[in-house]
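Some notes on the structure that comes next.
Complex shown without one protein chain; remaining protein chains in place.
In this document, chain identifiers A and B correspond to the written order of the chains, with residue numbering beginning at 1 in each.
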Amino acid sequence: MKFLRELAKKPWLTRGLAVGTDLGGVAHHRPSIAATGLWFYIGVATVMFSLIVAAYVLRLGNYGADPASVAAATSSRPWWTLAALCGIPPADDWQPMAEPALLWMNTGILIVSSIAWQMARSDVRHGRMDKLPFTLIAGGVLAFLFLAGQLMVWRQLVDGGQFAAASPAYAFFYLITAMHGLHLLGGLIFWGLTTTKVMQGAKAGDVKTDVNLCAIYWHYLLIIWIVMFVLLLIT
Amino acid sequence: MRFAIVIVLLVIGSLIFHFVSPWRQTPIASNWGEIDNALTITFWVCGIVFVALNLFLAYCVYKFRHRKGLKATYEPENMALEKQLTVWTAVGIVVMLAPGLLAWNKYITVPDDASIVEAVGQQWQWSFRFPGDDGVLGAVATENISADNPFGINPDDPWGIDDILVDGGELHLPIDQPVKIVLRSNDVLHNFYVPQFRAKMDLVPGTITYIWLIPTRTGTFEILCAEYCGVGHYVMRGYVVVDEVDEYESWLSDYPTYGQTIADAAIEIGAP
Partner (left out) sequence: MSYSTIAEDTRPLHHPKTWVGKYVWSQDHKVIALQYTITAVSVGLVALVLSGLMRLQLGFPGMIQFITPEAYYQFVTMHGMIMVIYLLTALLLGGFGNYMIPLMIGARDMVFPYVNMLSFWVYLLSVIVLMASFFVPGGPTGAGWTLYPPQAITAGTPGATWGIILMLASLAIFIVAFTMGGLNYVTTVLQARTRGMTLMRMPCTVWGIFVATILGLLAFPALLVAAVMMMLDRLIGTSFFMPSIISMGEPLAHSGGSPILFQHLFWFFGHPEVYIVALPAFGIVSDLISTHARKNIFGYRMMVWAIIIIGGLSFVVWAHHMYVSGMNPYFGFFFATSTLIIAVPTAIKVYNWILTLWRGDIHLRVPMLFAIGFIFTFIHGGLTGLFLGNVSVDVPLSDTYFVVGHFHMVMGVSPILVVFGAIYHWYPKITGRMWNKMLGQLHFWITFIGVYLIYLPMHYLGLLGVPRRYYEMGDTDFVPASAQWANEAITVAALTVGVAQLIFFYNLIHSYFKGPKADPNPWGATSLEWQTPQTPPVHGNWGPTLPTVYRWAYDYSVPGAAQDFIPQNVPPEDMAQDHETRGPAVVEE
């Protein structure tokens, strides 16, 4: 709303510094530069994952060519109508994937990793710099463990003959886990930078933003993973 | 000065070009006069705007060209004027959009009495299938396609046995009768495009699309592929011949049904 009010201003009427009349321009209350960048990136990633979900749902909506089965399918699963609306063609090759039990464990690990980051956040806020390295390392190692777990799921599936080409459900599973894993790997780069700083004895003030933003990013990736996992489970 | 003259000349030149150029729409051969009407309305609205805006532009460039002592007016905005312009633009848009949407509504609503014919696209040729006496096209699947069954008709489907198969890229249609052309592709995207019919639609592998029309004049019209489909795209041609009804029927009777092609194949195999 502040933004809209700003847009309604007639800038030719106000000359001078215009203190307090604008968004930014003067430096009262601006979030940090890195935070702005991160939130924009979260926007970008959200669009990307949403489009994968949309593609998933549309591909899922490929129901049998027989009109009766179309009607039955769309009435029992309303979201399938979306595919029909978009003119996505009929096919009936959707096989729900077997959900490896390991996925539940991986989800748990990622949750604990996020909790570790939340603890690191609180450590840095309260200046507990002695504890911080441990919570940070816990957060990062757990994330690596999650990635290793995901790789193990891949191994299990491949050993069981479930390649990406086997069925669209598997194709999407590999795609989603790969995209999510790459995002987590990107986060781990910043985890490495931050942890190094802390190990080298940085003060709380120097790493506060880094830890905060990493934690936000971790929580974001946890939410994305849970959404994707639920999507895999219910279909 | 020079620039203003050039703009005026470009406007006049464009108008002359519009009226004397030999390249205009082909004489229509279907019922889609509405599409042409919507196009004509769009031409008029856009043409008037094109001339008016550019002449005003030329006038400004000429009238307010820099001379010694000339000073620009200071006027940040004029909301009243902008609102008026917005309203008039919106009116122009509605004038164009309304006939367009009405024509589209008709375009996608197939009349009940339309007969059916299927056009099949495959790199880089056309073939056609009529539903035969029962008026229903038999079920098809890509998996069924073979040298003996190029249309991929399901041999177990009773609706398919009397389907009439037309290979060779020439389709005949009876004049003045609505026809729904069902479109199917065996490989990649194609587009069934006959300029004189105005109608056009993609063929999408994995799904069935359609157009419908009423041929309104007899003659031979070329079918072109209008969706890029690989290196032979430009040679993917066929013909539609619009006939009087009896000529059409005699043409159609020359072609075998699917049942006959199976029988012929069986004879060939069985022959010593």
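Worth a mention:
Here, a contact is a pair of C-beta atoms (placed from the backbone, for glycine too) under 8 Å apart; a residue touches a chain by one contact, two chains touch by 3 or more.
Since we're looking at a predicted model, the values are computed, not measured.
When the missing chain is restored to the complex, the residue among B:5, B:93 or B:245 that touches it is B:93.
Seen from chain B, the chain kept out of the figure touches residues 3, 6-7, 10, 14, 17-18, 21-26, 32, 34-36, 38-39, 42, 45-46, 49-50, 53-54, 56-57, 60-61, 64-66, 70-79, 81-82, 85-86, 89-90, 93, 96-97, 100-101, 103-105, 107-108, 122-123, 142-143, 145, 183, 185-189, 191, 193, 195-196, 198-207, 209, 220-222, 224-235, 237. Residues of chain A that touch the chain left out of view are 3, 6-19, 21-28, 30, 33, 36-37, 40-41, 43-45, 47-48, 51-52, 55, 58-59, 62, 84-89, 91-94, 163-165, 168, 171, 174-175, 179.
Operating definition for what follows: only the chains that are shown with their structure count from here on.
Centre to centre, using the average C-alpha position, chain A and chain B are separated by 44 Å.
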